[in-house]
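In what follows, a structure is listed as structure tokens, so that the remarks can point back to it.
One chain of protein is taken out of this complex; the other chains stay put.
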Amino acid sequence: MELAGTEAVFFYILALFTLVMAIALVTAPTAVRGALYLMATLIGVAGLFLLLHAEFVAGAQILIYVGGVVVLFIFVIMLVNIRAEINEPFRTYTRQRRLAAVVVIVMVLGVWYFGIQQDPFHLVRQGPVVALIPPPGAPPPPVEEPTLGGRISEDTQEVGSVLYTKAALPFEIASVLLLVAIVGSVVLARTRRQEETFD
Amino acid sequence: MFLKLVWLIPALPLLSAAILGIFGRPLRWSERTISWIACGSVFLSLVITAGVFVQYRAAHWPEPYLTSEAGGFPHSFVWVPGGDAELSLGPRAGQRATFRAEWSYQVDPLSMVMMVVVTLVGFLIHVFAIGYMRGDGGFYRFFAELNLFMFMMLTLVMGSNFLMLFVGWEGVGLCSYLLIGYWFHRADAKAASMKAFIVNRIGDFGFLLAMIAVFSLFGTLQFTEVMRLAADEAYLPTEAFGMFGMASWIALGLFIGATGKSAQIPLYVWLPDAMAGPTPVSALIHAATMVTAGVYMLTRTNVIFMKSPTMMFVVAVIGAATLILAAVIAFAQTDIKKVLAYSTISQLGYMFLACGVGAFTAGIFHLFTHAFFKALLFLGAGSIIIALHHKQDMREMGGLKSYMPVTYWTFVIAWLAICGIFPLAGFVSKDEILWRAFTTEVIPGGRWFWFIGLVGVALTAFYMTRLMALTFWGSPRFVPSTQAHGLSDEPAPHEEPRESPKVMTLPLIALAVGTAVAGFVGWPPALGGSHRFERWLNPVLYRRATNAEAMAHHGATEYILMVVSTLLAAMVMAAAYHLYIHRKQTLQAIVEAIRPLYIASARKFWVDEFYESVFVRGLTLGFSRVFWRTDTRVVDGAVNGSAWFTRFSSRLSGWSDLFIVDMIVNAIGFGLRVFSVAFRAAQTGFTQNYALVITFGLLIATAAYFIWGS
Partner (left out) sequence: MVTEAMWTVLQQVPNQARTWQGFIDALLKKGINDFILLSFLLFAIGVAGVLTRRNILIIFMSIELILNAANLNFIAFTRYWQMSGRLSEHMGHVFTIFIIVVAAAEAVIGLGIVIALYRNRQTVAIDEIDLLKW
């Protein structure tokens, strides 16, 4: 896999955008702004999906996450009164923030050291160019047609065929999961009086 | 040219249904606009069907014309591009086949007949419905649903594969549900629509299983492919009578589907209740078209059925039993539409009997003629009901002959036709069925089936004459409206019933003409005809009757049988007329003499009650009783026994507890208290602390993997 030229530039732009928005999310002073930053982050990731030729997942990401989950977040923010966060701006972080920061920094540095210097998976040394060489015995990589001519991606069709053949059972289980989630949320969000009335 | 427009035949009613359903209410269209759109679309379909018929007959017969050969949207398109599936039955078991269903139409002799029936009768009933539904609040909704039904029915008969047939099958079921429950504020209509839907589902289940089996066996759902493969003796062997093999199982599933849709024993109970819908609906869906879908399906899959004499026998037995049972129930019904509903079930029994004895053409021919005269009967009943301000009880009718001449005379034609009087449509088709039953070689016992059919003729003649006598003849028994409307808040109705408007009588006349001449389409060779209908349908049949064979059959026997059945019908009609008009006392005496039978007939042999008690209540209650028994005997016994054992062992353990266990427990407790000091400190109750610990652990584990893992 290799992104070259314009695609690499886009990668830089999107990666930078996503990281900045993610940092803005975890440092957001209020939850509403956090939700908006989350939305920006998710759109950035969707853009990265597009770079990776995963058009369907990118679409699903925007529809479900941005259109569904983030809106749900905003609704809940609306329902719970979080004026406390505005009134107490200095209590944004918990009391274990320093310890947590140390752990996270150690984690990042550790991965930086082990993952890149030591390179246990031989990903970096092989490098982007070397990784293109297929392993012995593997079929040759598919030749990509030029996409600028408006060729319609078959990504959705292929995802669908995998989803309905190999992943049919998980697919059904996921539908049950969603049903359970619906019922669970209804049960959880009942008021006291509703509970007393119906139980 | 018309063959290129085949796709428009179902598409036009669908378009009209969509337009009416979406815009009918918000734009407040007048009834005139709505009727023009609804009937216009069906009329265009009718015109195209006629053109297709002419062209198909000239250029393509006897080969089927498949729109998939022409290709391309909107003519046809791949509807379900499926993946590979492994066949599990038959000689090709284990091989892989690609599941692929296309949306394409098949025009062949069989679907051509059905298309003509559906569009022609459908159009006439649409026109009639303009008059019948006048002033109803849901005018637009009624016609939208009726048009949707036309689309679904045409999809059913024109589809080129099982899946499209199934879509149409379910679609007409849905429209039937919608239209039975059209007056949804009436409790009986609501209950009837749900009953129809649920009973149909039982049948659909069988159909679905059969369809799955068909795919597992043949690897395709395309009719032409399946029938070609099924005709192959090596692929689907013909079974001996009494055997129940592959073909029989598939045929059984299909037949269960057909009994549901076509109201045969044991699933016929929904059809009489379905009369709660408006009368045009009863005429179109529950007499002329939808309920005949089962016969259509049997004929469509006749190859599979012909391979299984066992199932053919079952079909014939069910058909014969249904035709007798329904006719007997029709004897004592007082609701005019209920009588006609049981009559429909009975006539459908004739069609199934024809299919069962291997005379699929005769079944389809009876379907064809029955569509005309039964639609005519229902529309006539609708005309009467409108004239009497929605009274359906025949005990409050009588003497309508002089008030409604057009309705009366068209009704007379239909009455003669259904009783099988020469030379009307019903005579030709019914005699064809009886003759084919008499001479059948497909299943044993043909003469018995002929005899049952003959009894059915007599019963039909009797209850139809009773219907005529109670509604049209004799003296009027309806309450003069001037006295009756005192309590109701309706506007004062006219004092006496009067003839319906032209928009309702013209379809009656058209159908009466159809009833009179439809028989000549398949005029039997014994009377100088040429079996035109049978030759037309021959290409879709598995075991074809050659012309010479068909001609050779007729002889003195056939004339005798014809004369017997016609004379029998005429005699019964005369007797019934006499009884109901001149000898009321004799009639009363007879009814008194056979009172138990009469009550049984009037109460429909308690089949509904039987289903209610056995399947609805019985199974549920029975199971609960079984579980209760298990509970009291087995579970309670075990519980009591274990209680005794517990008391015994508790005494034992009481001792050991005090001296052994307590000591150990105290020791452990003391140890824990000493140890827990450190752990208690870790238990902060602060969620993120735990998360931090998890992260830390993750860090350690990852580091360990990096250092030692690789």
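Should a chain be cited, it is by its letter among A and B, assigned in written order, with residues numbered from 1 in that chain.
Simple rule for what comes next: contacts are C-beta pairs under 8 Å (C-beta built on N, C-alpha and C of every residue); 3 or more make two chains touch, one makes a residue touch a chain.
Values in this document were obtained by computation on a predicted structure and should not be read as measured data.
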item	value
Contact set of subunit B toward the excluded chain (per top definition)	680, 683-688, 691-692, 695
Residues belonging to subunit A that touch the chain removed from view	1-5, 7-9, 11-12, 15, 18-19, 22-23, 25-26, 28, 31, 34-35, 38, 41-42, 45, 48-49, 52-54, 56-57, 60-61, 64-65, 68-69, 72-73, 76-77, 79-82, 84-85, 91-97, 100-101, 103-104, 107-108, 111, 115-117, 123-124, 127-135, 138-142, 155, 158-159, 162-163, 166-167, 170, 174, 177-178, 180-182, 184-185, 187-189, 191-192
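As a convention for this text, only the chains that are shown with their structure count from here on.
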item	value
Cα-centroid distance, subunit A relative to subunit B, in whole angstrom	51
Subunit A to subunit B touching residues, read off their complex	94, 96, 99-100, 103-104, 106-107, 110-111, 114-115, 118, 120, 161, 164-165
Subunit B residues within the subunit A interface of the complex	83, 686, 688-689, 692, 695-696, 699, 702-703, 706-707, 709-710
